[in-house]
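I have placed the structure first, in the form of structure tokens, so that the comments after it can refer back to it.
Complex shown without one protein chain; remaining protein chains in place.
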Amino acid sequence: MAAGNAPAWPAGAGTPRTVEPGRAAPPQELPEGIGAEDLRALYRYMLLQRTAEERIIHLYRQGAVVGACFTGYGHEAIAVGAAYALGPMDVAATLHRDLGARLVLGMPVRLYFANFLGRTGSPTRGREGNLHIGGLGPRILLHTDFIGANVAVAAGAALAFAVRREERVAMAFFGEGALATGEYHEGVNLAAVQRLPLALVCWNNQFALSTPVAQEICGPIVERMAGYGMPASAVDGNDVLAVYRAARTAVDRARRGEGPSFVECCTMRIRGHSEADDASYVPKALLDEWRPRDPVARFEARLREFGVLDSGEAEALRAGVVAEVDAAQAWAEASPPPDPTELERGVYCEARPWP
Amino acid sequence: MAAGNAPAWPAGAGTPRTVEPGRAAPPQELPEGIGAEDLRALYRYMLLQRTAEERIIHLYRQGAVVGACFTGYGHEAIAVGAAYALGPMDVAATLHRDLGARLVLGMPVRLYFANFLGRTGSPTRGREGNLHIGGLGPRILLHTDFIGANVAVAAGAALAFAVRREERVAMAFFGEGALATGEYHEGVNLAAVQRLPLALVCWNNQFALSTPVAQEICGPIVERMAGYGMPASAVDGNDVLAVYRAARTAVDRARRGEGPSFVECCTMRIRGHSEADDASYVPKALLDEWRPRDPVARFEARLREFGVLDSGEAEALRAGVVAEVDAAQAWAEASPPPDPTELERGVYCEARPWP
Amino acid sequence: MAVMTYLEAIADGLREAMRADPSVIVLGEDVAVYGGAFKLTRGLLEEFGDRRVIDTPISEAGIVGAAVGAALVGLRPVAEMQFADFISNAFNQLVNVAATSAYRAGGCVPLVVRAPCGAGTHGGPFHSQSVEAYFFHAPGLKIVLPSTPEDAKGLLLSAIADPNPVLFLEHKALYRSLRGPVDGGLAFVPLGRAAVRRPGRDVTVATYGMMAHRSLEAAEAAAREGVEAEVIDLRTLLPLDLETIAESVARTSRLLVVHEDRLRGGLGAEIASYIGEHLFTSLDAPVSRVAAPDTPVPYAPPLEGAYLPSAERIREAIVRLARW
Partner (left out) sequence: MAVMTYLEAIADGLREAMRADPSVIVLGEDVAVYGGAFKLTRGLLEEFGDRRVIDTPISEAGIVGAAVGAALVGLRPVAEMQFADFISNAFNQLVNVAATSAYRAGGCVPLVVRAPCGAGTHGGPFHSQSVEAYFFHAPGLKIVLPSTPEDAKGLLLSAIADPNPVLFLEHKALYRSLRGPVDGGLAFVPLGRAAVRRPGRDVTVATYGMMAHRSLEAAEAAAREGVEAEVIDLRTLLPLDLETIAESVARTSRLLVVHEDRLRGGLGAEIASYIGEHLFTSLDAPVSRVAAPDTPVPYAPPLEGAYLPSAERIREAIVRLARW
């Protein structure tokens, strides 16, 4: 008796995780179960997020994207690494900097462009913009802009899994700014007392718009979260493998029925809050410190070091990503804008399961 | 340019705190600055709360009090001890089990009866019932029933003191159930990051209605609160001096501009949630454990031990309290019920400070 | 057909839905062990276990938010507010997150928020409110407020089966004071259809909830003066059955809207405007409203009594309209 939220596309991306025969075994330090193919997949998702978002910035500057324009530039390791830790039946509640997570969960990148461009090809059919793509297939929960609200919703999905005794996990993505909100608090507290299978993934990018983290929360985030009675750890949010490892621990724990945990992924917002923000309030020293740690470039360098990506492969992969983005953009641009006659349709759902 | 919230009665009660000459010095273990007169005052407030609330229960059973009936039976040491730590310019945001705090802050007990009985003599003129007495004079902030809401309001009063650089403190009273609420969280977090002069006084009576504390919050409350980046301590909530000492530390700290702190006062709700609740869900062992620790009887015994209250004095004090309650009840009963013509008056405030 | 109180009928509907569909769960403050502040959910924990009947911390936004999440992955949660007043803390989750989901994303959020509303039990400003008007403006939400045990059960079943978020208001003063016949089993009453409780040729009275009873009383009194009022119980407030009202007014040419909720911005305003616009030429008298004054609900009995629209006030308005 499903609620009628049918998958919008076939699931499946991001699932195979075997180590590849015939290649040099990856170094010891790799997370368990992560092989060369995974490493390349992780990298490809990160590069795809980066490339797609750069393209959107371009379209925004051209005036093709109207309204606000948010990206997860510099947050790719968090979005991709954490989502990669999910199993095929798990779900995520996403927000404004985690395109990579949606890609890992199987969202075709063309939907990203269609939504930003307000086209009918988007699952919102132009009713929402930006990355506010709601109800994306069976694995990505309804998006809402209200900071903190999605955590309570994710807790509810986790509750449903517990009710039905399914070994599924819900993951919630959010910035550190969410920790101040009442809805976050109520959702997290409920998950803690009910020991719900919830993995909380926080990107701490040190600012909520212009407000530095010290004015959002007093003291270390992991201590705040430990106060909810759950494991809380902090990792380098620009290191996709570190994020994956911590998220995987949280996901495994949740799946074992041991309740929620929290992963703080430390990073820095390199661009403005939105593309309309020049971020002049950010101390230059902070940017200088973080810019060289770019998660995409860094991971590419590591892959070369590991020997899982040579120049030719990197080139081919990059070309593939650009081609995918080109195609996605073209597809979205070809998708018609919504017709005004659609305006009043679909305010209510129609299906009803019983007699 | 005051907001027009004029004092409803002359302040003053609960202020003199000198040690009395000509009496045996009280034992070493007394909190600093607390002398025999204070000890008797504390006891008297506790006894007054107990006696007034017993009377209200009686009126409720007779049908003279309609609607719901809440008391702070067994919570007297918390209400009185914490409020006694406040200075004459400090304010408190109160809730449903802290009549004693209002008495310490100068509220005449007749208003308590007038409010429960819905009479015009109450500051709410019968618009509110129970202990929902709002805006009681300059030191007791607006009451609201919404659990958690009063903590955000108290944080705002503390903010005002900080803005005006006044050495004043706001104290918020609430049950442990409030800790789960979003409004509590947002208020406390704001106070923490802004280092506001706020003393948080929690009565942990182990249940929120029927819900045991372990289903409200995961893990120790003091750890939860430490996560907000503030000092948090737990004390015996049935020991008025222990409560006073901890609250005093919190108040002094706030007054020094060092920010908020949290005091957990551990107790047990001995009666039902309201007088309509038989509390059959409470394990008998818990009640057996806590009943002998009655804060009023225990403090009376201690005062006798200290030699600050002999049988004759105790008798006289008790008689005085009963006479005060009798008079308060009689006053309230003589106060007319509101006339229906008042119904639509006073929805808006009228005063305006400027040209 | 058994005779039940309004409260028993709602409990019966809840139980039947839970028996019929394992995806129906109940969550809220003190709903499990205690059986709810009004003891409406008593027995559900014993029958359905603690996976399906869940005590939560005091966190209305968390409760409704969790209901949204659970609904998105296939459950049909029924959340309880201890008092309707407290839903103000879940306003965002209900109005913005849940109700707009279908429109924004085609996502169904089949959830019910049950909330005891209404005055008359000396609950004071925060345990007596009528909250329907705050939610009536929200696209994508449904709102129900039954006035009889039969409707209470049948509309709750429909609300639970509905794929949209439904705010199910229960008048707490009817819980134990009203009894009536109730069908067994899955006795659905459809959402969105008003019921004509009393036929009449002279004046149409559109009302709901507790005021359906007062309006019937008033109609009887008016009848003794020779005025026959047709009393329509709206039952579902959103979507609103304006057709049934319009059809009646087309015959009577006179409309009185009666609600317990405050006048300004209440549902009566929408009904009066709609009829005033669409039946302009049929009206023989101004569309009138009887409602509570624009104040909070006061506690003291003399004030609370004056606050609530009385049968006498309604009778007067009916007769005035008829004689206009």
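General remarks:
Labels A, B and C are assigned to the chains in the order they are written; within every chain, residues are numbered from 1.
Please note the rule applied: a residue touches a chain if its C-beta (ideal position, glycine included) is under 8 Å from a C-beta of that chain, and two chains touch if they have at least 3 such contacts.
Only a predicted model underlies this, so the values are computations on that prediction, with no experimental measurement involved.
The chain that is not displayed touches the following shown chains in the complete assembly: A, B, C. Within the set B:L95, B:A154, B:V243 or B:V308, the residue that contacts the chain not displayed is B:A154.
Residue in contact with the omitted chain (choice from C:N96, C:S177 or C:S310): C:N96. The chain omitted from view is touched by exactly one of A:G33, A:G67 or A:G257, namely A:G67.
Note on the undisplayed chain: of the listed residues A:L141, A:A155, A:A178 or A:V325, the one touching it is A:A178. Within the complete assembly, residues 66-68, 118-119, 124, 126-130, 132, 144-148, 177-178, 180-183, 208-211, 215-217, 281, 337-340, 342-344, 347 of subunit A touch the chain that is not shown. Of the residues in subunit C, those that touch the hidden partner chain are 85, 88-89, 91-92, 95-96, 100, 103-104, 125-126, 133-134, 136-137, 139-140, 261-262, 264-270, 272-273, 276-278, 280, 283, 285-289, 294-296. For subunit B, the residues touching the chain absent from view are 1-5, 91, 93, 123-124, 127-128, 132-136, 141-144, 146, 149, 151-165, 170, 182-183, 185-187, 189-190, 193-194, 346-355.
As a working rule, only the chains that are shown with their structure count from here on.
The most distant chain from subunit B is A, comparing centres defined as mean Cα coordinates. Averaging Cα coordinates per chain places subunit B and subunit C 37 Å apart. Residue positions 57, 59, 61-62 of subunit C each touch two or more of the other chains.
Among the residues of subunit A, those touching two or more other chains are numbered 182-183, 185-186, 189-190, 193.
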